[in-house]
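Heads up, one of the protein chains got dropped from this complex, but the rest are sitting where they should.
A and B label the chains in the order they appear, each numbered from 1.
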Amino acid sequence: MVTLAGGASPIAAGEIAADQRRSGYDLMSHETQAMQDDDASNPGMLSVLDGEAQWHLKTGTADKACGDCHGEASTSMKGIAARYPAFDAERGRALDLTQRINLCRSEHQNATSLPYESKALLALSAYVTRQSRGLPIADPTTDERLRAALDAGRQTFNRRQGQLNLACAQCHDDNWDKQLAGNPVTQGQVTGYPLYRLEWQGIGSLQRRMRNCMIGMRAEPFDYGASEFVDLELFMKWRARGLSIETPAVRP
Amino acid sequence: MARALVSVPARAGRGEIIAIKALISHHMETGFRHSTTGELIPRDIITSFVCRYNGEEIFRADLFPATAANPFISFYTRATESGTIVFEWTGDNDFSATEQAAISVE
Partner (left out) sequence: MSSDPASATRRRILKAIAALTVGTSAVQIVRPTGATPAAMQAAIRTVVGENQINRGKVTLDIPPLVENGNTVACSVAVDSPMTAADYVRAIHIFNEKNPQPNVIGVHLGPRAGRARVSTRIRLADTQRVIAIAELSDGSFWSDSVDVVITLGACLEDS
């Protein structure tokens, strides 16, 4: 932990005790929980169904579908999202799931990359991650190669930024379970992405949500696909290690 | 066609009251919002939802901009006979979508 030295130095936030870590689901209203719990009424499931259709769609000049290589996603993709971001040996860095999907498209389907936050990429991401629903998020420290990215993510999480000079940790480590402008402050555990945010009236990625956070802090948000986001997601997966994946979650 | 998700029990006893759920992907643009350059974004909503059981209307709803995006409706009906339950959504800009589910009634 870093000690305060005045000015815009990193804050000495306390990490949440292991037995107190919980998903934002626990802080939601009964109605929002009910919306998430029922697959027949969870609006995020519409995106999962789109993703399923996409999984079987032949695409690119190679005219191949994801399923042609991976078979049934319920088998081949089980547990995959739970251990992403993952280290890619060929590229020598951590990649998140959407980057992995786009690499598969360019390398194996000869297809163009799906733009960040596009309906198609969200659908595939939701469908693949849904196959890990109920599984615990893997601890990234088990892969030593991820250490540098993990440390970078930790630093970003604890660093004050923006006009409000706030660090993520100040809300999400120190003040969770309190209210901010009518919404509960969660611990920011990334168990449910891509998720249906009532505010967006649609499904969106973790990066979109983090950009909303950064805008809320009056900080310049990272671009979609920025390595800072991959590092940050890796650190947040570490914070959420052992918690179950809920994708597609529903949140206000 | 817009993605729809309907939930009907696969089987039911004759006369049993069953719950039916219908969810469809649609942005339900209210017609009251303005773009960042100040223009009014035109209304684009689903205006009508009809459910028919072996051809007979069992439920109908008139929707307005006040219906949330990705409209969800759940309602009840009696399982009278085996057959098909058909869901139909229509709306602005010639929007049309249908979905159906089979039900087996003892």
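Here, a contact is a pair of C-beta atoms (placed from the backbone, for glycine too) under 8 Å apart; a residue touches a chain by one contact, two chains touch by 3 or more.
Owing to the predicted nature of the structure, the values given are computational and were not obtained by experimental measurement.
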Field: Hidden partner chain, touching residue among A:63, A:107, A:177 or A:199
entry: A:199
Field: Listed residues A:212, A:227 or A:244, member touching the removed chain
entry: A:212
Message: Tell me which stretches of chain B touch the chain missing from the display.
response: 17-18, 30, 32, 53, 56-69, 71-78, 80
Query: Going by the touch rule given at the top, which residues of chain A touch the chain that is not shown?
result: 28-32, 34-35, 180-183, 198-201, 211-213, 215-217, 252
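Definition applied: only the chains that are shown with their structure count from here on.
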Field: Where chain A and chain B are represented by their mean Cα positions, the distance between them in whole Å
entry: 31
For the chain B and chain A complex, residues of the former touching the latter: 3, 5-7, 21, 23-25, 27-28, 68-70, 72, 74
Task: State the interface residues of chain A toward chain B in the complex, per the touch definition above.
output: 38, 40-41, 43, 45-46, 49-50, 201-202
